[in-house]
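Just one protein chain is left out here, and the rest sit where they should.
Up next is subunit A:
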Amino acid sequence: MKVLVPVKRVIDFNIKPRVKADGTGVETAGVKMSMNPFDEIAVEEAVRLKEKGIATEVVAVSVGVQQAQDTLRTAMAMGADRAILVLTDVAVEPLGVAKILRALVAKESPDLVLLGKQAIDDDMNATGQMLAGLLGWAQGTFASRIEIADGKATVTREIDGGLETLTLTLPAIVTADLRLNEPRYASLPNIMKARKKPLETIAPADLGVDVTPRLTIVSVAEPPARQQGITVESAADLVARLRNEAKVI
């Protein structure tokens, strides 16, 4: 079974993003970039499927700028076998990414596409569901547990009120939630090995996909700041203020 794992290069989750002074977006120049944390979880799960003998090959894919190669090398250092970079300077939206992935699925014929449930930059939470729709495949989103057997994937999903379990007919799309696993750190020997693994670069046009965004960013602004609060000295003081000042209890 072949597993395709799309990964995105985003501002590192430890960095606080800064809105550009001209209000056109968020500053990325000179900012530390890393693999989207949810995608790391997806890579980890795919690699574990390979280690269990269920997956035979794990192919990492990224849509983005030249430096997204680093993200793909990270995926290969974690255990992906090879990688494909769909090179573009356009900030491709989930619809465009899903179309690119559909074209790659046609080329690669995976049995499972494992994605992070959302990217922590645009917080869209859409690519996996959209790819599933375009392909007409089953989808298991927000997965906290995956089991593969007999041509089916059994997926436990994190939903608003608790957990839901579905079975999906393969081929299928699964998106990873936080508690699916804890991704490994790549060891130095594996990082060295990853440098020699194959990385193919193609353009969206090679796949016949138009990635022109449908959404125009009109403006990006800081959210309104909260007023500076106060430090209270005691529990009694806190309760008195909540009652008399804030009037919320």
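Please note the rule applied: a residue touches a chain if its C-beta (ideal position, glycine included) is under 8 Å from a C-beta of that chain, and two chains touch if they have at least 3 such contacts; residues count from 1.
One rule holds in what follows: contacts and distances are computed from a predicted model.
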Fill in the blank from the handout: According to its UniProt record, the missing chain among "ATP synthase gamma chain", "Amino acid ABC transporter membrane protein 1, PAAT family", "Electron transfer flavoprotein subunit alpha" or "NADH-quinone oxidoreductase subunit M" is "Electron transfer flavoprotein subunit alpha"
Handout entry: Residue, one of A:M1, A:I54, A:M124 or A:I191, that touches the chain absent here
Key = A:M124
Handout entry: Options A:K32, A:K107, A:R179 or A:R195, residue touching the unrepresented chain
Key = A:R179
Completion exercise
Missing-chain contact, candidates A:V90, A:I159 or A:M192, resolves to A:I159
Fill in the blank from the handout: Residue list for subunit A contacting the dropped chain reads 11, 13, 16-17, 19, 26, 93-95, 98, 117-118, 120-127, 129-134, 136-142, 144, 154, 157-169, 172, 177-179, 213-223, 226-227, 229-232, 234-236, 238-243, 246, 248-249
